[in-house]
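Structure record follows, encoded as structure tokens.
A protein chain is absent from this complex, but the other protein chains hold their places.
Moving on to chain A:
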Amino acid sequence: MPRVGADSSATPNRARASGPSVAQDPSARFAPIFERAHRVHQLFSLAQDAATSNAALLDRIHSMTSAASGGGFAAVTQSLVGTTGRLDVHANETVTAIGKALEEIRSLETTIRDLEAAFGTLEERVSSIQETATKIADVAEMSHLLSLNARIEANRAGQQAAGFKVVAQEVGELARKTQSLSDEIDNEVSQIGESLGSFQGLFETNRTSLNHAGEAVATLEETAQGISSDTEVLVGVTRDVETLAHSQVAIQDGFDWLRRHGEWVEQSAAALVDGLSNECDAVDHAIRRSGGGQIATDVRRFRDDMVRALRDDLPDLGERAVANAISSEHPPAVLLQALAEASMDVFLGQTRRDEPLETYYRNGRILQHAVTAIEPLVPESFYAHAPVVVLGNAHEDYHDLGRRLVATSMRAAGFRVIDLGLSVSNETFVETAIREKADVIGVSSLLLHTAKAIPDLKQALVEMGRRDIGVIAGGAPFIVDPDMRKRYGADGVGRSPYEAIRLVRHLVSRSGRIATLASGRRAA
């Protein structure tokens, strides 16, 4: 596995000045005053951090309260309950109606069967009439033959049978009429038969339709039963949703409580910030009154120039401002203080706008130049209260850009930074942190499988009884999945240099020490 050594920025800051003497540096006589001023500014910065965080918290609470608006959810739930109830009623009504329809269809089936039977009887009767008509026709035929024979016999008998001949003719006429009537009956009966035949076809069609209707209604009944069953489930779910709505109202009450307390903290923080701001002004005024006015003016100009250089990406302006500030021979600690304030002011805005890495890269090159020039001039005593941070990439992680930007930003914030560089083992992190009396270890990791070293690092510190050393993480996995912080046991995640600095200050102040240097406050 390649192991690239720590880069040039990995040296534990710098070969520091031992501190200017009053005799050598006229500005040095203001050093104790500036030191006290720094302490006030530190307190002011912490108060301002608290106010900023609380404001963000309140914003979030407001948005969460709005998102969890009980009214809307309750109305939706109410509507759901109502709709589900009606659906349940409709489902039951549908099942009942379908049951009735099925009964009617079955009754209709019986009626059609009875009618079919009656028509069957009718057909039989018609057949019987047809048979009778045939018999009559036969009788007519026989009568006709009889009449013919009688007439033949009458002709043979001559004049004496003239009367008999008339009778024979009448019998013939009777036979003809009988035949005619028989034909009419046969014709009528045939037509009745045909009508009965077409009725039979209609009965069959009706039966088929009725069967189809029965099948459709049976399917409908099955579907309705399914709807009814699903509706029961839906009713249960609706009850759960209703319970959730009740819980949500409770959550909203909780948010209201948080908001109330947040607003009290806001008031207190605002009072604290105002009070400390006044104290800062008073200290600044005292410095000016005691002859430090020019220093204050120069430092303010330096700070303003650095804000512009960082905000508008003007590296030349930054270099000129640093050169001018150093040549003024004002206390370097004051310049570093001003640089910290300038960078934190700019970082805050950039973090709020969620600026891309390119912005921090551009900041980094300006800050790198400034801290490289100013740091070596700052006396060791200045760092007595500064947070100490050990930085490095996780084992087998070789992505150094993010770590280098954070290191530069932390140095500009007045932290003492020991940058161990790429692919640092947990043992090295721990040894260095203990040896350098570090407050925080910062681990950078771009890859998921290199970030996995962090839980072991935390565990190693716990096993050595050094829970007081915080572990913060940075890198893509922690940004993509914020829950990883908790899972990996890190004390925090810095999504930007600003957040990383805030996080370190928070961890240091939590441990009872006061973080160094300020943010967002004009220097003396």
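Methods note: a contact is a pair of C-beta atoms (placed from the backbone, for glycine too) under 8 Å apart; a residue touches a chain by one contact, two chains touch by 3 or more; residues count from 1.
Note that in this section contacts and distances are computed from a predicted model.
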{"item": "Record-based protein name (UniProt) of the chain missing from this complex, from \"AzlD domain-containing protein\", \"Succinate dehydrogenase hydrophobic membrane anchor subunit\", \"Phosphate transport system permease protein\" or \"Uroporphyrinogen decarboxylase family protein\"", "value": "\"Uroporphyrinogen decarboxylase family protein\""}
{"item": "Among A:Arg113, A:Arg352 or A:His449, the residue in touch with the chain that has been omitted", "value": "A:His449"}
{"item": "Given A:Asp400, A:Asp439 or A:Asp491, the one touching the chain that is not displayed", "value": "A:Asp400"}
{"item": "Residue numbers in chain A that touch the chain omitted from display", "value": "1-2, 355-359, 361-362, 365, 396, 398-401, 404, 447-449, 452, 477, 480-481, 483-484, 487"}
